[in-house]
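In this view, the complex is presented without one of its protein chains, the others remaining in place.
So, chain A:
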Amino acid sequence: MSKSWYSDLPKYYQRQIAAMGLDDAGMSRRRMLKAAGAAAGVAAVSGLSFGKPARAATSMSYMCWEGYNDPRIIDPFNQVNDTDIAFDLIVDSPGGFAKLQAGASREVDLVSSDMPWITRMGPAGIAMELNPDDYADVYASFYDQFKPPFEPLLHDGKTIGVATRWGWVGPCVNTDMTDPDEWKSYDPVFDAKNKDKVCVMDWGDWPILPMALHAGIDPYQELDAAQLEEIRKVLRAMFKNTRTLVADLTQAQKGLLDGSLVGCIGAGSYLTSAVRKQGHKNIVGLVPDPKNGLKQGIIWVEATAILKETDQPELAQKLLKHVVSKESGHILSLLDTTCNVVTNKAVEELYTQEEKDILQVDYMWHAWDNSQMHRIAPNIDEMLAIWQEELANAG
């Protein structure tokens, strides 16, 4: 190893020099931003002690949904790799994608987001193409459904990310208030007896897509004007029976629990599982039966990708593998805010019967078999515009 101006200094100071970007690798924009971020973080934590040194040799930036940042997942990784991870929590996947496109991709190393947006990072030139052979150890314990080649995560035949967490979208109901058999279709949403008892999640395309499926239209195909008009009609009818649109999980959960809401549309296992964890097993996420051959449920998958501009590809790969590991998967699937099944089959070994019940593990493959795989719908902007129009007229 060649001698540098700082190599005689104790290891502790060498780390500080590296963290500040003053080592041989020099200072790049990325490193400067990370160093500034780390310094700000340290300063915020340590109050006035500006002289306090950075805590880790390296720092990373991870854009993800809530849950991936759980200290029980991240702390062991930090300890083993002497790293410090800064989080950029996503509140909506398109917003996260837009942020990356606006320049955040230069600072972020790893992203865990909804799968269609991860796949889209391939053609956008943001995400690195992964070699599945490099992840053979990870895939070995995956459910077969998510092993490569996992088509939804491919772009031009290249793998863009690794699937992590998944679930299904369908009616969420309280079985004490309504017969689950009634919800084998979305008909109860439009039933006059349920007027002002239906809740619609205000989560972008999520409530629109099931309604399109109910209208007999596959929203994942290119749609013509007549099909869009059908979707408009079904949304208009849905708003007539809607009591509230909510963006907040807890409001919907409370309404289902106290019976003021008979069903929630646009969510699924993501909404019900946390309530089930608190002991309310009467709250379930269902998937309706296929209608005229068209599957009515929707499977959502989250995936993790490494960004092209990362300056630490090896560490990013390590972190990705850590996130989908058996131990991390178990934590990720049973958070306080939401509980969802994961793609690593080995995690099942860690579940207790109670945990399986919370996650509706016995139901998940039934949901899978009766669902479409969620992708970016080609006409989503037209559908969102229709949603806005009908909402304006419904008020």
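Everything that follows uses one rule, which is that contacts are C-beta pairs under 8 Å (C-beta built on N, C-alpha and C of every residue); 3 or more make two chains touch, one makes a residue touch a chain; residues count from 1.
Rule of thumb we're sticking to: contacts and distances are computed from a predicted model.
Undergrad: Which of "Modulator of DNA gyrase", "Biotin-dependent carboxyltransferase family protein", "Glutamate synthase domain-containing protein 3" or "Spermidine/putrescine transport system permease protein" is the UniProt protein name of the chain not shown?
TA: Options "Modulator of DNA gyrase", "Biotin-dependent carboxyltransferase family protein", "Glutamate synthase domain-containing protein 3" or "Spermidine/putrescine transport system permease protein" considered; the missing chain's recorded name is "Spermidine/putrescine transport system permease protein".
Undergrad: Pick from A:106, A:243, A:280 or A:308: which residue touches the chain that isn't shown?
TA: A:243
Undergrad: Just checking the interface: what residues of chain A touch the absent partner chain?
TA: Interface with the chain not displayed, on the chain A side: 92, 94-95, 97-98, 101, 120, 124, 202, 204-205, 239, 242-248, 251, 258-260, 381, 384-385, 388-389, 391-395.
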